[in-house]
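For this view, one protein chain was removed and the others were kept in their places.
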Amino acid sequence: MPDSGSQQRDPEIAKSVPVSDEVKYTTCYMCACRCGIKVHLKDGSIRYIEGNRDHPVNRGVLCAKGSAGIMQHYSPARLRKPLKRVGPRGSGEFQEIEWEEALATAVEWLGAIRARDPKELALFTGRDQSQALTGWWATQFGTLNYAAHGGFCSVNMAAAGLYTIGGSFWEFGEPDWERTKYFLLFGVAEDHDSNPIKLGLGKLKGRGAKIVSINPVRTGYSAIADEWIGIRPGTDGLLVLALVHEILRAGKIDADYLAAYTNAPWLVIDAEGAADHGLFARGADGAALVWDRKRAAIVSASDAEALPALTGERRLPDGRRAVPAFELMARRYLDPRFAPDAVAAETGVPASTIKRLAVEAAHAAFNEAIVLDQPWTDAHGRRHATMLGRPVAMHAMRGISAHSNGFHTCRALHLLQMLLGAVDTPGSFRYEPPYPRPIPPAIKPAGPAEAGKPLAGSPLGFPHGPEDLLVDAARKPLRIDRAYSWEAPLAAHGLLHLVVRNAWKRDPYRIDTLFLYMANMSWNSAMNTAETMQMLAERDEASGEYRIPRIIYSDAYASEMVAYADLVLPDTTYLERYDCISLLDRPISDSDGAADAIRQPVLKPDRDVRPFQDVLIELGARLKLPGFVDAEGKPKYPGLYPDYIVNHERRPGMGPLAGWRGSDGTAEGLGAVNPQQLERYVEHQCFWRAEIPEEARFYKFANRAYLDWAKAMGFIDRADPIVLQIYSETLQKFRLAAQGHGAAQPPPEHRERVAAYFDPLPIWYRPFEESDGSADYPLHAITQRPAAMYHSWGSQNAWLRQIHGENALYIHRATAAAHEIADGDWVSVVSRHGRIVVRAKTMEGVNPDTVWTWNAIGKRSGAWNLDPKAAESQRGFLVNHLISDLLPPREGGYRYANADPVTGQAAWYDLRVRIEKAPAPTQVSEPHFAAAASPPLAARPSILRYGAKFRPQAKKT
Amino acid sequence: MHPAFSVIVFTTSSGAGYGLLAWLGILAAIGRLPGDRFFGAVSLALALGAITVGLLSSTFHLGHPERAWRAFSQWRSSWLSREGVVSVATYLPALLFAFGWIALGETDGVWAVFGGVSAFCAVATVACTAMIYQSLKPIQRWSNAWVLPNYLTLAAMTGALWLAALASLFTVSSLFTTIAALATIALGAALKLGYWHHIDNSSSASTAGTATGLGPLGEVRLFEAPHTSENYLMKEMGYRIARKHAAKLRTISLVAGFALPFVLSLAALAFSGSLAAGAGFAAALLSTAGVLVERWLFFAEAKHTVTLFYGAARA
Partner (left out) sequence: MTSLPSSPAPKRLGLVIDLDICVGCHACAVNCKEWNSGGIAAPLTDLDPYGPEPLGVWFNRVHTFEVGEGAASRTVHFPRSCLHCAEPACVTVCPTGASYKRAEDGIVLVNEELCIGCKLCSWACPYGAREYDYDAGVMKKCTLCVDKIYNETLDEIDRVPACVATCPATARHFGDLGDPNSEVSKLVASRGGYDLMPELGYAPTNKYLPPRARRASLEKDTPAELAPAVPAGSGGFLAWVDRLLSG
């Protein structure tokens, strides 16, 4: 050791001690981002978890949550054994039982249901990352009452995207981080792409691209943005349409792009009152028609020779009038009511700022256009020497999604992108395979259910028109959550947030068993928390039976929901099981490649717990569900989930994993089952990625090379171009139905609503909670994801809970001053629905009409094996207590869900409140629910010396 | 700064002890020490006892008291180490001085030299203690020239009051002891007031702006602390005392520590016998209590720059 002349010698340190005996690759599950990790094991326990540098999602980095995986894995809140409820529901009194008893009980309950009426089972899953399995299981069981958490999460984004551009923000696309010059970020605190967004922002900063964050709150990403626009919640649609107004007014639009790749030139029938008014004029082959400027004639939109016009009224062969969709669109948004000056007051964004944003976006798109030296061929066989890029990228999530106008706002965003030619061009938003997909996606929701039979198809899908809704002859919902009914027609993800109430209300029918997986439904994923808990635990007066007769729940930890289950199936931690991150589910692809991944067990459970997927497959086999047993009735996947991952084929050649298929393991995408597939994944760091060919990386919707590649991979069934939809015919079909056309029409009480919200062009309306203009609740109340916490499940984590052990209500300094509220004061926050008393903290960087807090920090006392006096339950709180799951009654008393009228997306951020200084000083936030008993768990240590045994000893010299 | 009881007891008790020892040593050195061996036994026992109690108390706040000996090693750079070395070294001359005085009844010649050396060591120890604080730049209220004279004078003052009390008990009072007491009280009060005036009217160059370097962008306010839970830094250094509360304590400390002892010392002049001794002890006890409060305030009012990261605008 060099000592460079100092008199003393530095002490010897153990600098080069091997970190581990063994490194295992797997996939993180401290959140849904699914980063690749390397788990260092030493003496049988976890020494260190680090990011996998080769992994396409995180490129070696790990977020705060992922870095705290050790504490999650060893959490004292882990369930230990199956539990049978012995006390009343909600009491938390359980008895540990053997797996055999647990499985037999479940089979008994479920078997009877299946024989009687499979829809009496509602299987709803939360943070589920195996929806390809859970959904298929539901199909085989025969219930249409299946959904995952998307309905309260991001269905507005997913549906608006899939019905408009065949892909979406969320996890189906990403900004072109390498090339974009102007980045607009709408309503994002973290998003599912936690690490990729951070990596991307770092890249933008490195390149000096301008980042604009539109968000009522300036924290996290908004803090580092070059410009923060503290918009008033729920008004983004208006802001975006004002931008549309500006660029239309200035003609700063990519007309060629619109003509070539979108339905802007498609002729829309103008025959007010007719059954096809507002639908596309179509030729005999069903293809839409356009006006060809070259031949001055109406020709098929798929005619490669045509030079389609964007404007001009035409006469159809049948003599009726038609105008290009573009013209309808332009006429609407050129209207002065969309001018910046007209929307400034409502949005809280100065008109000058809106005008400038339009200037900047247009400048980036057209003055700083990118030309990639990459020849490519479009779907019509036309060869292009280069790729033209519009380096304006946008990304949006729940700030848009979680409003009752989110679907249309998101469509407005996609419209703006299309006008700028900024969908999947260099520098813009880019699809991630398997997207883009046909618009709307081909799969339609299946139903109804039949005794003893599997469902005809997937319970979740995409209606193409009113005839695809799941309603009975009386036009009443077929599903317990009312998804795909006239109340939520495009509910692509189902409506998890309505299950508990409807099951309790037995409306539209009684279900027998509510089977939940990984969803903390009595707490942070419930609106109207107090009543939800009551509904879960309420008995029928007459029969004494619980109103929701049976509840089965799979959790890995002692969450608030556990207390409400009759049967608890304890899951493993994410380091103890196989999982499959499948392209059939929520993909982890990036815009340059398709990817999927697995989790492999890194450690053996030290408790009597089983991977939920194993349990589900075992239940499937015991129930003899088709697909789960062979012709002789023997289990088809005796090796359970790993067996299923490798051997299950959705259709010939298509399985849960796309990598290393084929008998020799060389096929990708499609290919025969490869018995060695899991081994190959493990050898390859547990992920697979296939690069998109160079010339196929942009214009994917119309790129011959891409479409052919995607078809070969099995992502799309036909390699036809996908035409982006500025004008949505699907929405118009619903509107026509509401106007009395067609066979499937909404019942009278829903007509007006369907007609109003199924506009084929994006609209903006005030979020429902605000629409009555009431001055009693002058403030918006929203939440944000903290980067270092994942919903409810981070609070059991000894490290993360030190960072976010309690939360405060953040109020603008001026607003607080007006209410004489100072930091640390207790305030009561009152909504139409309820009241909470919480601590206040003032800040500058928030819209003055908005208060907010971090999401899901508040815990119910006694849950999660935390001390009942833990800060989470003493000072932590949820705003969920303030949010009603239903809208106020309309005439006739009916109460719609507090949701978007198109998709049924839960409208968490519509919440309006007033604040006042709490009358009496207090130390505990309200409401405070009495602690339920805790299921049998390990003792909580009073001191943690994790890692002491790893400490390397210096060699004494 | 968190007023750690052990440290407050340590500086107060050992300060008084070293003060008393110093006075005895100085009196010996200048040949004015009364020869009374009982007086010697009691006063040196008190001095060394107070020192020892203080030193022991100071080890209570150590994480590893059994390793305390290691603290002698870094006297080249560390005032704490120096304090450790000198404080322990003081025992040698002091015990020899005590041997001469108590066992042999000798306080002059070589024994006077031991007295003088003891006094020197005592002063040096208190100076080291003061320098521990005065050299801490992150604490502007300590890192100033008032601290050293304050520590020295308050040690001298409590020492002098105990000396005066004992002298009057043993009826060996002299003008010297009385004047020493009165003078150090006056000086101590002046220095303490000066210190308070200084800390009230000066502020650290460090602000939330310099701590974060964000000052040029505007006023820097903490939005979120890194953890919602407590941490060592804030427990140890985040102590905050309300102005009103501090003012009250300052008054208590001034009255108990200085004003009353002054009056009592004057009264002791007028009285004689047990009345004088009583007044003397009351003065010594009160001033020690006053200094205890003063010491508590010395910590409680000190602001560490780390608080700038936790919401303080200035340290």
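For clarity, chains are labelled A and B in written order, and residue numbers in each chain start from 1.
Operating definition for what follows: a contact is a pair of C-beta atoms (placed from the backbone, for glycine too) under 8 Å apart; a residue touches a chain by one contact, two chains touch by 3 or more.
Given the structure is predicted, the values throughout are model-derived calculations rather than measurements.
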Which residue, A:Q874, A:T903 or A:S925, contacts the hidden chain when the whole complex is considered?
-> A:Q874
Determine which one of A:W136, A:Y221, A:F280 or A:Y517 touches the chain that has been left out.
-> A:Y221
Of the candidates A:A32, A:A68 or A:A932, the residue in contact with the absent chain is A:A68
Among listed residues A:G251, A:G273 or A:G544, the absent chain is touched only by A:G251
Those residues of chain B that touch the unshown chain are 1, 61-65, 67-68, 70-74, 76-81, 84, 132, 135-139, 205-206, 208, 210-214, 217-227, 229-233, 235-237, 304-306, 309-310
What is the set of chain A residues that contact the non-displayed chain in the whole complex?
-> 1-8, 10-11, 13-19, 42, 47-51, 53, 58, 60-68, 70, 76, 181-182, 194-195, 198-199, 201-202, 205-206, 210, 218-224, 226-228, 246-253, 255-256, 259, 293-294, 307, 309-312, 326-327, 330-331, 334, 340, 352, 355-356, 358-360, 362-364, 787-788, 796, 798-803, 805, 843-845, 865-867, 869-871, 874, 940-948, 950-952, 954
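Criterion: only the chains that are shown with their structure count from here on.
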Please name which positions on chain A make contact with chain B in the complex.
-> 219, 801-807, 843-845, 871
Residue positions on chain B within touch of chain A in the complex are 221, 223, 226-229
